[in-house]
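Only a single protein chain was left out; the remaining protein chains are all shown in position.
This part shows chain A:
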Amino acid sequence: MEDEAFTDINGKAISLDCHSHSGFCREFTVSSPKVSVGKVMVYTCCVWLLAYTVFFFTQNTAVLSSAILITLVGMMFHIHFVKVDHESLLVIGSLGIQVSSCYASGRETTTFIEMSKIKDIVINEAIYMHQIIYYLCVLLKDPAEPKAVSSVVPLFQSSKPRLNCLVKVYKSCQEILSKC
């Protein structure tokens, strides 16, 4: 229900929405900033100007039509496969957790991890490009071997919130996980 001023690792503003459906079921949604019209205009103008310059020298109209096609296809590809609108984490005590990503075109991908496979949800550090960032991840275990961590699933990979946001989500998750 809260919506303080959180940012992601690059300094862009994101928003966190914590919704408590019941005592043992909570949902956290991290929303990234929307596709900005200004940026789209700038990219489109650059590509078209470039195409026009090439046309000016080669006098080949195929350059212009291909530039238009590339821009359209590129934009569609971007909003359908690349641009994430919001990511959510649904924690249901003693059942499991559901991680879903919703893209700008409306496409949604969902993964469910059952509670018997979950060892813990922790904040870990990682080297990402030229910096070290904190990220929230789920530690998975093989039910046959409860002591060992079999794999790690990072959460909020596209929005990459900073530590203050992660700590809030972490504390809330731990309240539920510790009860079951």
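Going forward, a residue touches a chain if its C-beta (ideal position, glycine included) is under 8 Å from a C-beta of that chain, and two chains touch if they have at least 3 such contacts; residues count from 1.
In this section, contacts and distances are computed from a predicted model.
**Q** For the chain that's not shown, choose its UniProt protein name out of "Auxin-responsive protein", "Mediator of RNA polymerase II transcription subunit 4", "Organic solute carrier partner 1a" or "Phosphatidylinositol N-acetylglucosaminyltransferase subunit A".
**A** Of the names offered in "Auxin-responsive protein", "Mediator of RNA polymerase II transcription subunit 4", "Organic solute carrier partner 1a" or "Phosphatidylinositol N-acetylglucosaminyltransferase subunit A", the absent chain's UniProt record gives "Phosphatidylinositol N-acetylglucosaminyltransferase subunit A".
**Q** Taking the entire complex into account, which one of A:11, A:106 or A:143 touches the absent chain?
**A** The single option touching the absent chain is A:11.
**Q** In the full complex, which bits of chain A touch the chain not displayed? Write them out.
**A** Per the touch rule, chain A residues meeting the hidden chain are 7, 9-11, 131-134, 162-164, 167, 170-171, 174, 178.
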